[in-house]
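Right, chain A next:
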Amino acid sequence: MSYHMSIDVERCKGCGLCIAVCPQHVLELSEEVNPLGYFPVFQARPDDCNHCALCCMMCPDVAITITEVVDDTSAQA
Partner candidate 1 sequence: MPKTFKKPEALSDQKTHYCPGCTHGVIHRLVAEVIDELGVRGRTVGIAPVGCAVLAYNYFTFDFLEAAHGRAPAMATGIKRVRPDLIVFTYQGDGDLASIGMGEIIHAANRGEKFTTIFVNNAVYGMTGGQMAPTTMPHQRTTTSPFGRDVADVGMPVKMAELLSALQTPGYITRQTVIKPKHIVRAKKAIKQAFTYQLEGKCFSLVEVVSTCPVNWGMTPLDAIKWTEETLLPYYQLGDVKTPEN
Partner candidate 2 sequence: MGKVLMKGNEAIGEAAIRAGCLNYFAYPITPQSEVAEYLSKRMKEVGGLFLQGESEVAVSYMLFGAAACGERVFTTSSSPGISLMSEGISYISGAQLPVVFVNIVRGGPGLGGILPSQGDYLQATKGGGHGDYKLLVMAPASVQEAVEMVMTAFPLAEKYRNPVMIIGDGLIGQMMEPVEFPDHLKSEPTNKDEWAANGMDTRKSDTPNIVKTLHLDPKILNELNLTLKAKYERMKQEEVRYEPYNIDSDYQVLIVSYGTMSRVCRTAVDDLKESGFEVGMIRPKTLFPFPEKAVREAAGKASCKVVISIELSMGQMVEDVERSVLGQRPVEWYGMCGGDIPTPEEVMDAVKSLV
């Protein structure tokens, strides 16, 4: 069982609340502006993410979601 964290760049307003609560220091603000005119957050160190979901909980814009990734190695074989 693995998990995938995704950030909806178009919803993010770059407030940085998620960055402050991330215990693993995974997140940083991007230097590229999004369509809303904000600098959205991105996973600078994705491998450090342990999917604790504190960032999701703190985000006022529901821009961060974590989904379960179905392990399909058997299908590949």
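The set was built so that all candidates are chains of the complex that A comes from, given by their letters.
Basically, a contact is a pair of C-beta atoms (placed from the backbone, for glycine too) under 8 Å apart; a residue touches a chain by one contact, two chains touch by 3 or more; residues count from 1.
Source: prediction; values computed, not measured.
Visitor: Looking at the complex, which candidate is in contact with chain A: 1 or 2?
Guide: Looking at every copy, the candidate touching chain A is 1.
Visitor: Using the touch rule from the top, collect the residues of chain A that touch candidate 1 in their complex.
Guide: Answer in residue numbers: 3, 10-11, 13-17, 20-21, 36, 38, 50-54, 56-62, 64-68.
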